[in-house]
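Here the complex is missing one protein chain, while the rest keep their positions.
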Amino acid sequence: MEQIFTLGFFITLLAATIRLSVPILLAALGGMFSERSGVINIGLEGMMLIGALFGVIGSYVTGSPWIGILFAIGGGILLALIHAYMTVSLGVDHVVTGIAVNILSVGLTSFIFRAMFGITTTPVKVNAFKPLAIPGLKDLPLIGPILFQQNILVYLAFLLVPLASLILYRTSWGLAIRTVGEHPKAADTVGINVVKIRYLCVLLSGIFAGVAGAFLSLGQFNMFVDNMVSGRGFIAVAAVIFGKWKPSGILAASLIFGLADALQIRLQAVGTGIPYQVFLMLPYIVTVIAMSGLVGKTTAPAALGKSYEKN
Amino acid sequence: MKKDLLLINLVVPILAILAALVLGAILLLFINVNPLEAYSVLLFGNLTSLYGISEILVKAVPIIMTGLAFTFAYRTGLFNIGAEGQMYVGAIAAVVVGLKLGHLSPFLAIPLSLLAALIAGGIWGGIPGLLKAVFGSSEIIITIMLNYVAVYLLSYLVDKPLREKSGFYPQTDMIGENAFLPVLIPNTRLHLGFLIALLFVVLVYIILWRTKLGFELRAVGLNLHAAEYAGIDVRTKMFLALALSGALAGVAGFTEVGGIHHRLLDNFSKGVGFDGIAVALLGQATPFGVVLASLLFGLLQVGANSMQRSVGVPANIVYIIQGLIILFLLGGTILARRYQKKKAKGVA
Amino acid sequence: MQPILKMINITKTFPGVVANRNVNLEVYHGEIHALLGENGAGKSTLMNVLYGLYQADSGEIYFEGKRVNFESAKDAIRAGIGMIHQHFMLIPVHTVLDNIIMGLPGDRGIFYDRALHRERVLEIAHRYGLEIDPDAYVQDLSVGAQQRVEIVKALYRKAKLLIMDEPTAVLTPQEVKELFSTLKKLSQEGMSIILITHKLNEVLEVADRVTVLRDGQVIKTLNTKDADEKLLAQLMVGREVNFVPAKSPCQPGPVVLEIKDLVVKNQRGITALNGLSLTVRGGEILGIAGVDGNGQTELAEAIAGLIKPVAGTILLNGEPIVGKKPRVITEKGLGHIPEDRHKRGLVLDFTLSENIILQSYYCEPWCGKFGFLNLNSIKSMAQELLEKYKVKAPHSEVAARTLSGGNQQKVVVAREISRRPKLLLAVQPTRGVDVGAIEYIHEQIIKERERGAAVLLISTELSEILALSDRIAVIYKGQIMGEMTNDNPDINEIGLMMAGIRKKKEAS
C-alpha cells in the first residue's frame, strides 16, 4: 500500500483531478448563471453533448479547433434557446423542459453524427487542442506538470472562475442577474428587463455547456462518440447546488467531484478493497446530504424555478 | 368552455404529435429515407400481428408504472424525477426475494416479491419525501441524485454480493421459476405484469379520486393554503405522496425482472423512468391517460425497432420525436391557454 | 404654478372590475399630496399606472409639462419618478448598497465603481438624515431601516416625484415620526411626494393636499388645512348604506366565543394583534369594523387555528382552542368563511362537490370505512346544496374555477353554513361579489344568527357592518378601539375610531 501513496501519485492524481473537473466546472459555471437568474437548467447534459458533436463538426469542416469551439457554442445556444423560450417565455416547468432537451439531444447528436460521417470502424479524426505548456512555469517542481501543461481550454476554464465572480459581483449585469433570480418583481420595479436577463443567462449556460462538451471532444480527444458526456452534465447540476451558486464554491465542488473520479480510477488500478461504485456514488450522496441542511434552501436564489409573469 | 377544454385536451396533443412527426420526417428526408414508409412501419407495423401487439403491451408495462409514479406525486404538486432509481431498487428487492423464495408456491413468491418491490421503491421515494417535509429540500434535485446512487448500487450488487454463482457475468442468478410472472398468451412475452400494471392503474385512480387520502393529496397539490384551512397536514401528505410514488415506480422494477429478465442486470430497462414523466404529461396526469400514452410510447419504441429493421432508419430518431412531443405538448398547452385568455378578454 | 404631475381622465379596467374611472390628479412641486381611500378604492392601481407597471385604458399623463407614456418602470424611473411599494422591493440577501444601485448602468463599461457609489449614497443619506449602513444586508435590517433604504434608493435615482404606498403600515410610532420628518425635509428640498394611505391622522399631519378616492373615482381634492378628520372620514367611507336586510330583534344567548388579551405576530414578526379581547354570544352578530391591515386577517386565522398566538386565550363554548389544530377547532363548531376564497376558501380546480366537502370529506357519510369516498351521496348532497343556496352552476361536477366570483363565494357560504356551526366566522364575506350575491349572502348570515349561532363578522366595508351587526366593534392596530350597539350609531365616531382616534367619552 505505501508504494501507492507516493508524492508522484499525488501529483498525477491532482493532474487527473484537474482534467476531470474541467468539463464539470465549465458546465456548472454556465448552469450557475442560469440558476442565478432563476431558471433551473437540467438540460446541461444535452447541451454538453451537442457541444461535443458540433465542436467536432466545426473542426472537421474548417480544420480549426477554434472554429470548432464556435460551432459548439452555436449548438449550445440552439438548445438553450429552446429551453429559454419554453421556460421564460411560456413558463413551462423548468425541470421537465430540461429533461426533454436532454432526450432530444441524445437523439439529435447520434443522428447528425451518423448522417454526416456514416459508420466507421476507425474514428473520424479532427484537429484538436494541443497541450499548451506555459514556458517557465511548466518547469516548476511538483506543480509545474500539474498546472501548466494542460491544453488551453483548461486554463480558460479556471480563468473563467474569477471572471464569473467578477461579472456576478462587480458588474451591473451581475447585480441585475442576482436581482432577477431573487425577486423578479423588484427587478422589474427598478427597470431591469427580467425576460431579457433570463434569456441571456440561459443562453450563457448553453454557451458554457457547449464549450464543456467541446472540451471533451476537442480538448481531451479529437473525436466524437455517442453519449460521450456520460452523465457529467448532471454532475454539473449537482456542482452548482453543492457550490452554493457561487463561482468559488462551484470550483471547489467541481474539484471534489473530479477528485472522487480520479481517485476512483487510481484506486481501482492499484486495487483496494473498496468497491469502486462507492466512489462513483459519492458526488451524488454528497449532494443529497448538502441539500438537506448543509445547503439550506435559503442559499438558493429565491425565485429559482419560478416563472415570472408581469400583471 | 367545453370547446376550450377540447382544444387543450385533444387538439393540442394531436398537433404536438403531428408536429413532432413532421420535424422527424424532415430529418428522415436528409438521410434519404421516405418518411411515409418509415412512419407506416413505426406507427402501424406492429399492429398487424398478435405478437407485435403483445410486444407493445410488454414495452408499455414498466412505462405505465413509472408514469403512474410521476402522476401520483404530480397530483400532490411534487415532481418525482426519480422513478428510474426507484425502479432499480424495486427490482433489487424483487430479485432478492425471487432468489431466496423463488422455490415457494407462485402464490407466495410473486406477491412477496411485489411487496418487496413496493417497499423498496417506497423507501427510495420516501427519502426525498422526508427531506422535503423536514428541510424543505427540493425533491427534484434529490430524486435525480438518488437515480445515480441507485444505478451504482445496482452495479455494485451485481458485481459483488449478488453476482451469479458461476461468477461469469455481472448479473445475478435466475430467480426461482415460481417467482416468474406467468405468460398470459402463449408464444408471446406478455406477462402477468401487464394485468398487475392495469390493476395499479385502477388502484391509483381509486386512491386519488375515490378515497379520503386521494382527496387530501390532490387538495395539497392544487392549493396548499386551502388544504391547510381544511385541516390537512400538508407535510405528512407530501412525504406520503413521494413514498407512494416511489412504491409505484418500484413495481416497474418488479415487472421487469419478474416478467422479462428474471434476473438482475446492470442498467436494465434504461430510460423507463424518464419515459414515465413524458407519458404522465402526455396523459394529462390521469391514470387512464397514462395507459394510453404508455401504449403510444410502447408503439413508438417497438415500432422504432421495426422501422430500423425494415427501412434501415436509425432508432435514435425516436428519441428526437419523443423529445419534440414533450416540448410541443407542454408549450402548445400554454400557448393554447393564452390564446383562450386573449379571446375571452376580447369578448369581455 | 405648473404642476409637476397631471393625470387626466385615467380609466383602468381589469376583467370585470373598473379600478379607476376618469380619475384626475394634480401634484405640485414640493408638495406632499395624500391619496386617501379605503382598500380597493383604486389608489394603488392609479399609482401603478403612473409608474408604468400598468397601462391605462384611456387618459393622459403629463409629467413636468410633457405628455408621457411610460411603458415600464424603467421609463418612469428615467423620467424622475420613484415608487416605494407597500411590500418593499428589496432583495434580502443583497447588501444595502447593492439594493440601491441595482438596475443602474455600470460606471466603467459594465463595472460598478462601488466606492464612488458608496460615498454618494452616504452623502444623500446624510443630507436627508436617513441613517443607513451601505454594507449591511437587508435581511438583517428592521422594517424602518428597510424603508430608509427604499427612500435612498429612489433619491439615488434622482426622483423628483416620490410615490409612497402605505408607508406607515408596518412601522412603529417612532418610525412613523421619523418618516414624516424625513418626508417634510424632502418636500422642503423641492421633492414632490404622493402618499397613499387610508389613515386620516397621517393625512392631516403630513400632507399639504389630499385627494380622496372611492370606488375608483375621485370624490374630492382639498387642502388639508381646510379639512378635519370628520370630513375626511365622511368622504372616504361615504354615507350611503346600501340596504338593511330585515332581521328580528337580537336575543343574545350564552357566550360562544370569548377572546382575552390575544397577542399575535404576523409572518414578518410584527405584532398584529396586541391584547385584543372580545366576546360573541349565540344569536348575535358582532361586526368588526376597521381599515384593512389592522389585524383582521390575523384575528381570523388565530381563531381558526391557522396561526399560533403568542399570548392570550380563545374560548369556544368555554373550551380553550389556542394551539389546537384547524381541524379540531372546526369540529368544535367553527364555520369559517375565509377572507380570500381563492387562497383559502376553495380549491379552484376541484369540482363543486369536492369543494363542498372540503371541511368534512373525512366524516360519515361522505367517507365510509377504509377511507373510501361515497361519491353518490356527496354528489346528491352537493346538488341539493347548490339548489338550496341558489348557486348558478350547470351541475356539481364542474370545477369551481368556472364559476363567477359571486357563485364561488356562495359555495363557500353554503359549505360553512350547512355544517350548522356554533360560531360563524365571516371575513370579508362579500368582497368582489356582485350585488345580487351580496344580498343573498347577507340573508344567509342573518339566518344563521336567527338559528342561534354566534356570528363574528369581519369586514372593511362599513356599510356591510352597519347592515348586519347587532353590535359593532372597531379594530385598530390589533386592538378593539371601542364597541357600540348597532342602534342608530354615530358613523363619524366609527370613522374616527377606524382612524385610531378614540372619542373622549366615559368608558362604557
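Going in written order, the chains are labelled A, B and C, and every chain counts its residues from 1.
The rule we apply is simple: contacts are C-beta pairs under 8 Å (C-beta built on N, C-alpha and C of every residue); 3 or more make two chains touch, one makes a residue touch a chain.
Please note the rule applied: contacts and distances are computed from a predicted model.
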Inset, instruction - Identify the UniProt protein name of the omitted chain, choosing among "Na+/H+ antiporter subunit E", "Basic membrane protein A", "Succinate dehydrogenase flavoprotein subunit" or "Phosphoribosylformylglycinamidine synthase subunit PurS". - result: "Basic membrane protein A"
Inset, instruction - Give the labels of the shown chains that the missing chain contacts, considering the complete complex. - result: A, B
Inset, instruction - Using the definition of touch stated at the top, determine which of B:6, B:29 or B:134 touches the missing chain. - result: B:6
Inset, instruction - Would you indicate which residue among A:81, A:225, A:285 or A:302 is in contact with the undisplayed chain? - result: A:225
Legend entry - Of B:100, B:189, B:225 or B:337, the residue in touch with the unshown chain: B:189
Legend entry - Absent-chain interface as seen on subunit A, which is shown: 8-9, 12, 16, 19-20, 23, 110, 113-114, 117, 119-123, 125, 131, 216, 220-223, 225-228, 230, 261-262, 265-266, 268-270, 276
Legend entry - Where the unshown chain meets subunit B, residue by residue: 6, 9-10, 13-14, 17-18, 34, 36-44, 47, 49, 51, 55, 58, 155, 159, 168-170, 187, 189, 256, 260-261, 265-266, 268-270, 283-284, 286, 288-289, 292-293, 295-296, 302, 305-306, 308-310, 314-316
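Assume only the chains that are shown with their structure count from here on.
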Inset, instruction - With chain centres taken as the means of their Cα atoms, state the distance from subunit A to subunit C in Å. - result: 47
Legend entry - Between subunit B and subunit A, distance of the C-alpha-averaged centres to the nearest whole Å: 29
Legend entry - In subunit B, residues with contacts to at least two other chains: none
Legend entry - Shared-contact residues (touching 2 or more other chains) in subunit A: none
Legend entry - Residues of subunit B touching subunit C in the complex: 1, 206, 209-216, 218-219, 222-223, 225-231, 345, 348
Legend entry - For the subunit C and subunit A complex, residues of the former touching the latter: 51, 53-54, 72-75, 77-78, 83, 85, 89-94, 98, 101-106, 110-112, 114, 153
Inset, instruction - Give every residue of subunit B touching subunit A within the complex, in rising order. - result: 27, 30-31, 79, 81, 127, 131, 134-138, 140-142, 144-146, 148-149, 152-153, 155-156, 159-160, 274, 277-278, 281, 314, 316-324, 326-327, 330-331, 334-335
